[in-house]
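Of the protein chains in this complex, one is absent; all others appear in place.
Up next is subunit A:
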Amino acid sequence: MPGSDSTAHRSKSRRPKYSQFSQQELPAFKLILTPGYVISTFIVVGLIFVPIGLISLFASETVVEIVDQYDNECIPKDFRDNKVEFIKNKQTNKSCTRTFTVPKQMKSPIFIYYQLENFYQNHRRYVKSRSDKQLQSKKNAAHIRECKPMGETDNKDPIIPCGLIAWSLFNDTYGFSVKGKDLKVNKRDIAWGSDKNYKFGADVFPKNFQVGDVGGKSLNSSIPLSEQEDLIVWMRTAALSTFRKLYGKIEDDLQANDVITVVVENNYNTYDFKGTKSLVLSTTSWIGGKNDFLGVTFITIGGICLFLAITFILLYVIKPRPLGDPSYLSWNRNSTPTPGR
(Lines give C-alpha, C1' and ligand atoms only; values in the text may rest on other atoms or scores of the structure.)
Protein backbone atom coordinates (compact mmCIF):
# COMPACT_ATOMS: atom_id res chain seq x y z
CA MET A 1 0.00 0.00 0.00
CA PRO A 2 1.08 3.62 -0.27
CA GLY A 3 4.30 4.70 1.26
CA SER A 4 5.37 1.45 2.69
CA ASP A 5 7.09 0.09 -0.37
CA SER A 6 8.86 3.25 -1.44
CA THR A 7 10.61 3.58 1.89
CA ALA A 8 11.24 -0.09 2.45
CA HIS A 9 13.18 -0.98 -0.65
CA ARG A 10 15.57 1.87 -0.59
CA SER A 11 17.00 0.73 2.71
CA LYS A 12 17.78 -2.82 1.71
CA SER A 13 18.06 -4.67 -1.54
CA ARG A 14 15.32 -7.11 -2.36
CA ARG A 15 17.72 -9.31 -4.24
CA PRO A 16 16.92 -12.92 -3.41
CA LYS A 17 19.70 -14.70 -1.57
CA TYR A 18 21.65 -17.24 -3.51
CA SER A 19 21.69 -20.81 -2.38
CA GLN A 20 21.63 -23.96 -4.39
CA PHE A 21 18.41 -24.85 -2.69
CA SER A 22 16.53 -21.63 -3.35
CA GLN A 23 17.66 -21.61 -6.97
CA GLN A 24 16.61 -25.24 -7.37
CA GLU A 25 20.10 -26.14 -8.48
CA LEU A 26 20.83 -28.92 -6.00
CA PRO A 27 22.57 -31.80 -7.70
CA ALA A 28 20.02 -34.30 -8.83
CA PHE A 29 20.19 -37.69 -10.38
CA LYS A 30 17.67 -39.27 -12.61
CA LEU A 31 18.22 -42.78 -13.79
CA ILE A 32 17.88 -43.12 -17.51
CA LEU A 33 16.74 -46.57 -18.45
CA THR A 34 19.45 -47.61 -20.86
CA PRO A 35 19.49 -51.22 -22.07
CA GLY A 36 22.50 -51.92 -19.88
CA TYR A 37 20.75 -50.81 -16.71
CA VAL A 38 17.50 -52.50 -17.54
CA ILE A 39 18.93 -55.84 -18.58
CA SER A 40 21.33 -56.08 -15.66
CA THR A 41 18.60 -55.13 -13.19
CA PHE A 42 16.35 -57.85 -14.54
CA ILE A 43 19.13 -60.40 -14.42
CA VAL A 44 20.04 -59.49 -10.86
CA VAL A 45 16.44 -59.65 -9.71
CA GLY A 46 15.94 -62.96 -11.46
CA LEU A 47 19.09 -64.43 -10.05
CA ILE A 48 18.14 -63.43 -6.51
CA PHE A 49 14.47 -64.36 -6.66
CA VAL A 50 14.65 -67.81 -8.21
CA PRO A 51 16.94 -69.28 -5.51
CA ILE A 52 14.90 -67.65 -2.75
CA GLY A 53 11.81 -69.24 -4.24
CA LEU A 54 13.48 -72.65 -4.44
CA ILE A 55 14.62 -72.44 -0.82
CA SER A 56 11.14 -71.41 0.32
CA LEU A 57 9.53 -74.21 -1.61
CA PHE A 58 11.98 -76.67 -0.14
CA ALA A 59 11.30 -75.43 3.36
CA SER A 60 7.60 -75.70 2.74
CA GLU A 61 8.12 -79.25 1.53
CA THR A 62 9.77 -80.27 4.80
CA VAL A 63 6.65 -79.31 6.72
CA VAL A 64 4.41 -82.30 7.35
CA GLU A 65 0.75 -81.41 7.37
CA ILE A 66 -2.24 -83.70 7.87
CA VAL A 67 -5.66 -82.26 7.11
CA ASP A 68 -8.77 -84.24 7.90
CA GLN A 69 -12.17 -82.83 7.11
CA TYR A 70 -14.62 -84.52 9.41
CA ASP A 71 -17.83 -82.50 9.38
CA ASN A 72 -19.56 -84.91 7.04
CA GLU A 73 -17.98 -88.14 8.19
CA CYS A 74 -18.77 -87.52 11.84
CA ILE A 75 -22.50 -87.53 11.21
CA PRO A 76 -24.03 -90.95 11.54
CA LYS A 77 -25.40 -92.30 8.28
CA ASP A 78 -29.00 -92.00 9.45
CA PHE A 79 -28.65 -88.31 9.97
CA ARG A 80 -26.79 -87.46 6.79
CA ASP A 81 -29.92 -85.94 5.29
CA ASN A 82 -30.60 -83.82 8.26
CA LYS A 83 -27.33 -82.83 9.77
CA VAL A 84 -28.73 -79.75 11.47
CA GLU A 85 -31.17 -81.79 13.45
CA PHE A 86 -28.42 -84.14 14.55
CA ILE A 87 -26.16 -81.43 15.75
CA LYS A 88 -28.92 -79.57 17.55
CA ASN A 89 -30.24 -82.65 19.26
CA LYS A 90 -28.77 -82.85 22.73
CA GLN A 91 -29.52 -86.55 23.01
CA THR A 92 -27.44 -87.81 20.11
CA ASN A 93 -24.02 -89.24 20.63
CA LYS A 94 -21.64 -86.77 19.08
CA SER A 95 -18.47 -88.84 19.44
CA CYS A 96 -16.81 -90.12 16.37
CA THR A 97 -13.46 -91.73 15.65
CA ARG A 98 -11.13 -90.73 12.89
CA THR A 99 -7.91 -92.47 11.94
CA PHE A 100 -5.12 -91.43 9.67
CA THR A 101 -1.54 -92.36 8.96
CA VAL A 102 1.45 -90.14 9.45
CA PRO A 103 3.10 -89.85 6.03
CA LYS A 104 6.49 -88.76 7.29
CA GLN A 105 8.17 -88.36 10.58
CA MET A 106 6.79 -85.39 12.50
CA LYS A 107 9.08 -83.74 14.98
CA SER A 108 7.59 -82.09 18.04
CA PRO A 109 6.07 -79.66 18.57
CA ILE A 110 3.19 -80.78 16.41
CA PHE A 111 0.51 -78.11 16.27
CA ILE A 112 -3.15 -79.04 16.29
CA TYR A 113 -5.52 -76.66 14.52
CA TYR A 114 -9.16 -76.72 13.77
CA GLN A 115 -10.08 -75.20 10.45
CA LEU A 116 -13.46 -73.67 9.71
CA GLU A 117 -14.73 -72.61 6.34
CA ASN A 118 -17.50 -70.20 5.46
CA PHE A 119 -17.54 -68.83 8.96
CA TYR A 120 -17.62 -65.05 8.94
CA GLN A 121 -15.71 -64.10 12.03
CA ASN A 122 -15.03 -60.87 10.16
CA HIS A 123 -18.67 -59.81 9.96
CA ARG A 124 -19.05 -56.30 11.32
CA ARG A 125 -21.83 -57.25 13.68
CA TYR A 126 -19.76 -60.16 14.97
CA VAL A 127 -16.47 -58.28 15.29
CA LYS A 128 -18.05 -55.47 17.24
CA SER A 129 -19.99 -57.73 19.55
CA ARG A 130 -17.56 -57.86 22.43
CA SER A 131 -16.55 -55.74 25.38
CA ASP A 132 -12.81 -55.38 25.73
CA LYS A 133 -13.33 -53.38 28.90
CA GLN A 134 -15.31 -56.14 30.51
CA LEU A 135 -12.74 -58.75 29.53
CA GLN A 136 -9.99 -56.73 31.00
CA SER A 137 -11.17 -55.99 34.49
CA LYS A 138 -13.64 -57.20 37.04
CA LYS A 139 -14.97 -53.75 37.77
CA ASN A 140 -16.21 -53.32 34.20
CA ALA A 141 -18.58 -56.26 34.45
CA ALA A 142 -21.57 -54.09 33.53
CA HIS A 143 -19.86 -52.75 30.41
CA ILE A 144 -22.01 -54.58 27.92
CA ARG A 145 -23.28 -51.85 25.60
CA GLU A 146 -21.60 -53.29 22.50
CA CYS A 147 -22.54 -56.86 23.31
CA LYS A 148 -26.15 -56.93 22.25
CA PRO A 149 -27.91 -59.28 21.96
CA MET A 150 -25.63 -61.40 24.14
CA GLY A 151 -25.04 -58.76 26.78
CA GLU A 152 -27.26 -59.83 29.61
CA THR A 153 -29.46 -62.67 30.72
CA ASP A 154 -33.19 -62.45 30.82
CA ASN A 155 -32.82 -61.29 34.43
CA LYS A 156 -30.72 -58.35 33.29
CA ASP A 157 -27.57 -59.82 34.77
CA PRO A 158 -24.49 -59.07 32.69
CA ILE A 159 -22.97 -62.00 30.93
CA ILE A 160 -19.21 -62.41 31.34
CA PRO A 161 -17.72 -62.71 28.75
CA CYS A 162 -20.43 -61.00 26.79
CA GLY A 163 -21.04 -60.73 23.10
CA LEU A 164 -21.54 -62.94 20.08
CA ILE A 165 -17.89 -63.93 19.74
CA ALA A 166 -17.59 -65.46 23.16
CA TRP A 167 -21.04 -66.93 22.93
CA SER A 168 -20.23 -68.81 19.72
CA LEU A 169 -17.04 -70.31 21.15
CA PHE A 170 -15.91 -73.42 19.26
CA ASN A 171 -16.69 -76.54 21.24
CA ASP A 172 -15.46 -79.58 19.37
CA THR A 173 -12.84 -81.56 21.28
CA TYR A 174 -10.22 -83.97 20.11
CA GLY A 175 -8.55 -86.88 21.84
CA PHE A 176 -5.43 -88.39 20.26
CA SER A 177 -3.89 -91.82 20.61
CA VAL A 178 -1.17 -93.70 18.78
CA LYS A 179 -0.94 -97.45 18.91
CA GLY A 180 -3.45 -97.52 21.71
CA LYS A 181 -1.49 -95.06 23.80
CA ASP A 182 -2.99 -91.65 24.53
CA LEU A 183 -1.06 -88.66 23.26
CA LYS A 184 -0.89 -85.76 25.65
CA VAL A 185 -2.25 -82.52 24.19
CA ASN A 186 -0.74 -79.40 25.69
CA LYS A 187 -3.34 -76.64 25.69
CA ARG A 188 -1.23 -74.07 27.49
CA ASP A 189 0.53 -71.17 25.75
CA ILE A 190 -1.58 -71.38 22.66
CA ALA A 191 -2.78 -67.77 22.98
CA TRP A 192 -0.83 -64.56 22.54
CA GLY A 193 1.09 -63.48 25.61
CA SER A 194 -0.16 -59.93 25.34
CA ASP A 195 -3.75 -61.09 25.23
CA LYS A 196 -3.29 -63.21 28.30
CA ASN A 197 -1.42 -60.61 30.27
CA TYR A 198 -3.22 -57.44 29.35
CA LYS A 199 -6.45 -57.93 27.48
CA PHE A 200 -7.99 -60.73 29.50
CA GLY A 201 -8.09 -60.01 33.21
CA ALA A 202 -6.91 -62.49 35.82
CA ASP A 203 -9.67 -61.27 38.09
CA VAL A 204 -12.46 -61.73 35.59
CA PHE A 205 -14.40 -64.96 35.98
CA PRO A 206 -17.09 -66.24 33.64
CA LYS A 207 -20.58 -65.51 34.91
CA ASN A 208 -24.00 -66.22 33.48
CA PHE A 209 -22.15 -67.60 30.46
CA GLN A 210 -24.09 -69.87 28.10
CA VAL A 211 -27.16 -69.63 30.32
CA GLY A 212 -30.37 -70.02 28.43
CA ASP A 213 -29.57 -69.78 24.76
CA VAL A 214 -26.48 -71.93 24.33
CA GLY A 215 -24.24 -71.06 21.42
CA GLY A 216 -20.96 -72.85 21.87
CA LYS A 217 -18.65 -74.03 24.56
CA SER A 218 -19.27 -73.32 28.21
CA LEU A 219 -16.55 -72.09 30.47
CA ASN A 220 -15.48 -73.19 33.90
CA SER A 221 -16.53 -70.29 36.04
CA SER A 222 -13.77 -70.88 38.57
CA ILE A 223 -10.98 -70.24 36.09
CA PRO A 224 -10.21 -66.58 35.29
CA LEU A 225 -10.47 -65.47 31.65
CA SER A 226 -6.73 -64.98 31.36
CA GLU A 227 -6.35 -68.73 31.76
CA GLN A 228 -9.11 -69.64 29.33
CA GLU A 229 -6.81 -69.95 26.36
CA ASP A 230 -9.36 -71.51 24.02
CA LEU A 231 -11.53 -68.44 24.52
CA ILE A 232 -8.61 -66.08 24.02
CA VAL A 233 -7.66 -67.78 20.77
CA TRP A 234 -11.24 -67.68 19.56
CA MET A 235 -11.76 -64.06 20.48
CA ARG A 236 -8.89 -62.97 18.26
CA THR A 237 -11.16 -62.93 15.25
CA ALA A 238 -10.00 -64.23 11.92
CA ALA A 239 -9.70 -61.87 8.96
CA LEU A 240 -11.14 -64.27 6.41
CA SER A 241 -14.02 -66.69 6.42
CA THR A 242 -11.72 -69.70 6.09
CA PHE A 243 -9.40 -69.85 9.05
CA ARG A 244 -7.42 -72.11 11.34
CA LYS A 245 -7.20 -71.69 15.06
CA LEU A 246 -4.71 -73.33 17.33
CA TYR A 247 -6.20 -76.08 19.45
CA GLY A 248 -3.11 -77.37 21.21
CA LYS A 249 0.29 -78.89 20.80
CA ILE A 250 1.54 -82.49 20.85
CA GLU A 251 4.97 -82.55 22.34
CA ASP A 252 5.94 -86.03 21.15
CA ASP A 253 7.53 -87.02 17.86
CA LEU A 254 5.41 -89.07 15.51
CA GLN A 255 6.99 -91.64 13.26
CA ALA A 256 6.15 -92.31 9.65
CA ASN A 257 3.29 -94.76 9.18
CA ASP A 258 2.10 -94.27 12.74
CA VAL A 259 -1.65 -94.56 12.77
CA ILE A 260 -3.30 -91.84 14.77
CA THR A 261 -6.72 -92.32 16.19
CA VAL A 262 -8.68 -89.22 17.01
CA VAL A 263 -11.85 -89.22 19.04
CA VAL A 264 -13.80 -86.17 17.94
CA GLU A 265 -16.62 -84.70 19.96
CA ASN A 266 -18.57 -83.18 17.08
CA ASN A 267 -20.54 -80.47 18.86
CA TYR A 268 -20.14 -77.33 16.84
CA ASN A 269 -22.87 -76.37 14.42
CA THR A 270 -21.39 -75.50 11.06
CA TYR A 271 -24.20 -77.25 9.23
CA ASP A 272 -26.63 -74.37 9.39
CA PHE A 273 -24.38 -72.15 7.27
CA LYS A 274 -22.86 -74.97 5.21
CA GLY A 275 -19.43 -74.58 6.65
CA THR A 276 -16.81 -77.27 6.88
CA LYS A 277 -14.68 -78.39 9.80
CA SER A 278 -11.24 -79.93 9.54
CA LEU A 279 -8.62 -81.09 11.93
CA VAL A 280 -5.06 -80.14 11.04
CA LEU A 281 -1.82 -81.53 12.40
CA SER A 282 1.26 -79.71 11.28
CA THR A 283 4.90 -79.22 12.09
CA THR A 284 6.66 -75.93 11.34
CA SER A 285 9.85 -74.84 9.67
CA TRP A 286 11.50 -71.40 9.47
CA ILE A 287 8.88 -70.19 7.04
CA GLY A 288 6.06 -71.28 9.35
CA GLY A 289 3.50 -73.85 8.32
CA LYS A 290 3.07 -75.45 4.95
CA ASN A 291 3.02 -72.61 2.43
CA ASP A 292 3.99 -73.10 -1.20
CA PHE A 293 2.65 -69.72 -2.27
CA LEU A 294 5.71 -67.74 -1.23
CA GLY A 295 8.12 -70.02 -3.07
CA VAL A 296 6.00 -70.16 -6.20
CA THR A 297 5.66 -66.38 -6.26
CA PHE A 298 9.38 -65.83 -5.96
CA ILE A 299 10.11 -68.32 -8.70
CA THR A 300 7.47 -66.83 -11.00
CA ILE A 301 8.70 -63.25 -10.58
CA GLY A 302 12.30 -64.31 -10.92
CA GLY A 303 11.43 -66.32 -14.00
CA ILE A 304 9.62 -63.40 -15.64
CA CYS A 305 12.60 -61.14 -14.94
CA LEU A 306 15.02 -63.58 -16.52
CA PHE A 307 12.72 -63.99 -19.48
CA LEU A 308 12.51 -60.24 -19.99
CA ALA A 309 16.28 -59.93 -19.61
CA ILE A 310 16.81 -62.48 -22.34
CA THR A 311 14.19 -60.86 -24.57
CA PHE A 312 15.81 -57.45 -24.20
CA ILE A 313 19.22 -58.86 -24.89
CA LEU A 314 17.90 -60.45 -28.08
CA LEU A 315 16.16 -57.23 -29.08
CA TYR A 316 19.29 -55.29 -28.37
CA VAL A 317 21.39 -57.63 -30.47
CA ILE A 318 18.97 -58.11 -33.32
CA LYS A 319 17.43 -54.68 -33.67
CA PRO A 320 19.40 -52.01 -31.83
CA ARG A 321 18.58 -48.29 -32.00
CA PRO A 322 20.62 -45.27 -30.90
CA LEU A 323 19.91 -43.99 -27.43
CA GLY A 324 18.15 -40.65 -26.94
CA ASP A 325 17.11 -40.35 -30.56
CA PRO A 326 14.73 -37.39 -30.50
CA SER A 327 13.04 -38.48 -33.70
CA TYR A 328 11.17 -41.05 -31.63
CA LEU A 329 9.56 -38.35 -29.49
CA SER A 330 5.86 -38.07 -30.01
CA TRP A 331 5.92 -34.51 -31.30
CA ASN A 332 8.69 -35.30 -33.77
CA ARG A 333 7.06 -38.29 -35.27
CA ASN A 334 4.77 -36.29 -37.51
CA SER A 335 6.58 -33.48 -39.21
CA THR A 336 8.70 -30.82 -37.54
CA PRO A 337 12.43 -31.22 -37.02
CA THR A 338 14.04 -31.29 -33.60
CA PRO A 339 13.45 -28.16 -31.55
CA GLY A 340 16.45 -26.41 -30.08
CA ARG A 341 19.70 -25.61 -31.66
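We adopt the following convention: a contact is a pair of C-beta atoms (placed from the backbone, for glycine too) under 8 Å apart; a residue touches a chain by one contact, two chains touch by 3 or more; residues count from 1.
Note that in this section contacts and distances are computed from a predicted model.
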Hidden subunit of the complex - UniProt protein name among "ATP synthase subunit a", "Phospholipid-transporting ATPase", "Ufm1-specific protease" or "BRCA1-associated ATM activator 1 isoform X1": "Phospholipid-transporting ATPase"
Among A:Glu251, A:Asp272 or A:Asp325, the residue in touch with the chain that has been omitted: A:Asp272
Option touching the unshown chain, where A:Phe79, A:Phe100 or A:Tyr120 are the choices: A:Tyr120
Contact footprint on subunit A, counting only the chain that is left out: 1-4, 9, 13-18, 22-25, 28, 30, 119-120, 122-127, 148-150, 164, 167-168, 215, 239-241, 269, 272-273, 331, 339-340
